[in-house]
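All protein chains but one are shown at their positions in the complex.
The block that comes next holds chain A.
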Amino acid sequence: MVDASNRTRPSWLQQYELVGKIGEGTYGLVFLAKSKLSANKGVHIAIKKFKQSKEGDGVSPTAIREIMLLRECDHENVVKLVNVHINHTDMSLYLAFDYAEHDLYEIIRHHREKLSTPINQYTVKSLLWQILNGLNYLHSNWIIHRDLKPSNILVMGDGDEHGVVKIGDFGLARIYQAPLKPLGDNGVVVTIWYRAPELLLGAKHYTTAVDMWAVGCIFAELLTLKPLFQGIEDKSTHNPLQLDQLDKIFRVLGHPTPEKWPTLNNLPYWQTSRQRMQGPKSESCVLHQVVSLQQKSAAYDLLSKMLEYDPCKRITAAQALEHEYFRCEPVPGRNSLVPIQPNEKVIGYPQRPVDFSADFECSGSQPQMVTSSHAVNNTGAASVPGPRAMSQQLPLGNMPRLAPYGIAGQTGMPGLPVNNLPVPRGPQQPHPQQGKRKEPIGGIQNPGHYASQSKSRRMQ
């Protein structure tokens, strides 16, 4: 018997073999699939499905931004948009990306929670260099990413591009050359932990420097395996002033002064924050202690230039690529995960958990059983005993989707094939809620979605 939905299934779906669901967010779902086209048969593809917004405003501006920018981007360190598809029946939009097995959130977590060892210096440097290389491409093309954080920095798994960094998730990215509206109009952007101080203080005309601040935070996190500034977000307010986040920054870098940051007095919330912040205002910087780096080291020099308060003085991506840090040993390489030195241990990072019960048509809350012949049955999952029976015991609602950045309750079984079952783990470490991602354009904001936003995987 043929399922009714099968007949309305758009023909383009035939070129993919669905493996399962790997992520979920406000915008929709992310699936893992394999290409069936002879040109790249068997190649893994991540397919991001955008739901039609209920407000009657069509394709979400997030999807439009991603399509518009990524359709034109072509760089080794920027995620590749392979294809876009539309299902006219349910008005959903599918973005197909090259699949990246890892991301920095998971890599850092693997080191922190499983290995309890730092990430080796070659890997840190190679990852950082490639992030900067991708960012330099974006910035020189007048694109600000605006939402850089570990979960948006993807790293390719086994294959030709093993260990290559891909900057992903362009849902907030913007062209900043002569924008029609001031950039500040787009609402609060960038996850709070990675948000630059000028944004926290209400700057309206921010620049590519906000991305560089985020890279600085990511650099520190790669070194210490811990977010550098873990502020608690004040969700009661719509204004960008986040006192706790500022406090976390000031404690590490010292309080900024108008002498060091001349435009400070022009920022809307500077005076308010000064009045409302209690305690002694030390100007001394303890960053080197926090990240355990010698103040004279090249790594520290680069990091402190990324975390420069004054956005005008903050190092640019192009300058950072030329920094001494990348010239001294170990020099960065293309495969960031496999060090060149023969005696270095290669770490097998876990693969993303896949929910095999998912179907392209399913919504997060009401999974439909898969009836189409090319979906679950053909994934090779048959070699693993009982995946379907198991998946029925694990309704989607119970998928381990607890980590602050994503769905991933990682199974943590390196080296096992991709059709591993997601096994629920014990309670996750409590993480403060990640920053909200406000739908920028006025009038179609969607505050009801903030809560679930933190769960979103935002794969690409």
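Couple of notes before you dig in:
As a working rule, a contact is a pair of C-beta atoms (placed from the backbone, for glycine too) under 8 Å apart; a residue touches a chain by one contact, two chains touch by 3 or more; residues count from 1.
Everything below uses one rule, namely that contacts and distances are computed from a predicted model.
One chain of this complex is left out of the view, and of "DNA primase large subunit", "Cytosolic iron-sulfur assembly component 2B", "Cyclin-like domain-containing protein" or "L antigen family member 3", the protein name its UniProt record gives is "Cyclin-like domain-containing protein". When the missing chain is restored to the complex, the residue among A:Arg174, A:Arg195, A:Lys305 or A:Arg352 that touches it is A:Arg174.
Residue A:Val59 is the one among A:Val43, A:Val59 or A:Leu321 that touches the chain missing from this view. From the options A:Leu127, A:Ile143, A:Leu223 or A:Leu302, the residue with contact to the unseen chain in the full assembly is A:Ile143. Contact with the chain not shown here comes from a single listed residue; of A:Ala33, A:Cys73, A:Leu267 or A:Leu337, that residue is A:Cys73. Even with one chain removed from view, chain A keeps its contact list with that chain: residues 52, 56-59, 61, 64, 67-69, 71-74, 84, 86, 88, 91, 93, 140-143, 174-175, 177-181, 186, 440-444.
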